[in-house]
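A single protein chain has been omitted; all remaining protein chains appear in their positions.
Labels run A, B and C following the written order; every chain starts at residue 1.
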């Protein structure tokens, strides 16, 4: 029992932080926002030069064979910069699902490409699709970075398929999305060829777990960044003849942010660790992490706007990037209320009335 | 349209405030808390010398024929001192119900006595009783000031009865109650003679309306008192070499209390006025007033404890009297969540899932 | 205490409603239900002219200046009917509600004759120059300088204002300037009326987080106005500005609330549409929003029922905090009702419909016109008498 990073984990954290701080600049992120929300140069560097994209994928398929703790470290660092990258759809969900529930062919076909960034994956788990043999028809909404993807993991009920971007009958419509760093797409499938996952249950569970951990860790990183940046502003900005950080109401709000963020930190790494260790606590931990970290991020990003005053609600300032990412994380992959309802069941409260 | 007190109403407010401030002292209230929670001397003065108990009762039966606005003014002033009086059970609910739904005999028998304080009434609307002819059997819980009452208004479903204290088969058990200024009693009825109200529907509606307005107005008065007393303390108490009221976090909390209290004030008088004028808005107004004022009071009373520091959670200090009264108001006559649920229905949201 | 309206009032209501509905289903049907303040500027200017023409623009003003001497009840009624008819948010707001009453109160007879007809007729639109980049919520920290040029008998203004709402379509601006060199705090401020269309003034829109640009930066570089456009006396600008703040708490709050009503109704409709109206958690939050909105209305009526509402009691000081926090929570509720659908919009422009736009734009409510933090200081100090926040270097 030791709830601190190993030396290796600490090193990964340091590397990732340095990489995103240097490269995932506001300027580059905004350039990506005007396109499809993917900073492709950044993604290539991350996957190939840094070689960290496959960190939680099996070594046999181009990964490093580490776990969700290490993956969370990366997502936290990327989230701190609101980096415009397909980390969620491509790695946390699609690749993770294939690694855990794909056939050997599927693994061999996709994992090395996803790990190198040669291909981008995207996932939609709330598909309203019907299958006729190996062909799908229907729609899938809110597919994050869907317009940038080469392969889709589609879930519908307890079934899961892979669909290639160039499959016949597939239409991908990009949506103008509030969080421009991770725009949604709507997929329309008309008798589109699809490959069922080898073990759909394992794949879907892996996609959920990976997705929850990814956005919770992003939220943690983002929330910490809103605090750090606001503390910096509080020390610089002078109003009423004083540093604004000397006003007690301002200080207390920052302290409250920190109280929440430290809990979110415990939640994220508890959940990642519990999944990696196969602990019985994993389900409660995952629901805790997703709901708590998302709510913390939203609150902190809102506070960042408030505590920056007028400049905080301008397009020019970065506060809205955090704010919109936070909102998107809150509503995707199950709302906070839904996750808490799952916990209510898990701890024996029975059904809701 | 004029949402300000008339001169007469302002005069009543002034009189009531002066009366309760002078007479409903902490010392006398604490003496009553050690007994049955009724300061009988105070009640006699209020009913007879001041002659205000019948303010909202019909002139034909010893009242002044005014309305709930005037009654709310009294309840607000009494609430500001957490006065140990049966204003809720005896006047707001029992007398009001008899005045609106009683037969002429019932009115003549009870209203003059209730208005003079010669008799005390108490009400229990959640009775679990069954009627056989004019006899009741069962139990009624949480009857405020029940152990001090001479007559009971008992509601069960859509039926309502009056039961005299000395009726055969009636047992009244006083309960040790968190709010000692308004202890509960449990009534047990065994084939106990009871008089059905002439118009049970009107009586029950009147009891509810009167009860909601009474506790909402008490809550308003109580909340304002917690603010006033805490502001006073903030100006006197010195810590870290400064008046504690000069600390911004402290100031802001007091400001937030005031924001809530001013809304509660609008709510209470809107509701009282809407009932008096027979407005269509009355139901939404009543549910708003009860839930908002109760929540405001609880929050403010909790803040009073917090902002007084250590002394605030001692028995010796009055903060807990407000706090416990606030809690009791929150849970009686429908919780805040229940009242909001009624509003959800009233504004067209249909049924809850 | 009486909430109902008299028969006379109800007759006024019928008259107002008839006129408004005729416009909103006739000549100005294209403006019905329009939200925000930036769309269809030219048509809205025509609407302001129409209001002026039929004497519905400034009904609370004296009839001498184009008003109707409307009672409080009538003003309440007009605000309600205006919104009920779906009439659009008024781009003449700053003139009608702020500049006009300020001139009525503090202006000379000459200024009244010069400026009030333009406001009442809808021909001249005004905006407000208060905030500055380094003053933020702190009006006493204004640095924009004004000096009287004896050669031309004009005030010359240099500096920068920010958050000047709608400056891009307005004709005149009222500005608070510092006219005494070296003065600090509320002393040495001067209140000037200035034409916007002149070489010394440059307006740059500020894009907000919702993608819209209602606000502007306004730069003054040797901008000029005649000496007769000084309100009150040099150095007395703080008093004028404070008086003007009181007008902000007038009947216009009811108009604002009617917009809130539309937003809440849109949420209720969305919740019924997508079934979230049955979710007990959503029901609680909608009920809370409903309660909050009603209490805002009755709070405003209380405020207005006290005759001297230009010198507000403490309760009036709580209003900004109340509505700003309410609307911010409403925006979050809107998004939770909409779910992920609220995060996408049709077309390729970054422009969101009423509810997501509410969510984003509401983040400004708790900041502009004095942040919630400043408002809490004001309530604590002025209404509750607590010690003032110490300034640093003064």
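The working rule: a contact is a pair of C-beta atoms (placed from the backbone, for glycine too) under 8 Å apart; a residue touches a chain by one contact, two chains touch by 3 or more.
This one's a predicted model, so the numbers in the text were calculated from it and none came from an experiment.
Undergrad: In the intact complex, which of the presented chains make contact with the chain not displayed?
TA: Its contacts among the visible chains are A, B, C.
Undergrad: Among B:104, B:201 or B:314, which residue is in touch with the absent chain?
TA: Answering carefully, the residue with contact to the hidden chain is B:314.
Undergrad: Which of C:38, C:227 or C:284 touches the chain that is not shown?
TA: For the chain that is not drawn, the touching residue is C:284.
Undergrad: Please identify, in ascending order, the residues of chain C that touch the omitted chain?
TA: With respect to the unshown chain, the touching residues of chain C are 279-281, 284, 390.
Undergrad: For review purposes, identify every residue of chain A that touches the missing chain, sorted by number.
TA: The list for chain A reads 1-6, 9, 69, 227, 231, 234-235, 243, 245-246, 248, 251-252, 254-256, 258-259, 262-263, 265-267, 269-270, 273-274, 277, 279, 281, 284-285, 288, 291-292, 337, 340-341, 343-344, 347-353.
Undergrad: May I ask you to list the residues on chain B that touch the chain which is not drawn?
TA: These residues of chain B touch the chain that is not shown: 141-142, 175-180, 184, 238-243, 246-247, 249-250, 302, 305-306, 309-310, 312-316, 319-320, 323-324, 327-328, 331-332, 335, 337.
Criterion: only the chains that are shown with their structure count from here on.
Undergrad: Need the most distant chain from chain B, centre defined as the mean of C-alpha atoms.
TA: In terms of C-alpha centroids, the chain at the greatest distance from chain B is A.
Undergrad: Specify, in ascending order, the residues of chain B that touch 2 or more different other chains.
TA: Residues 248, 252 of chain B touch two or more partner chains.
Undergrad: What are the residues of chain C that contact at least two other chains?
TA: Those would be 373, 376, 389-390.
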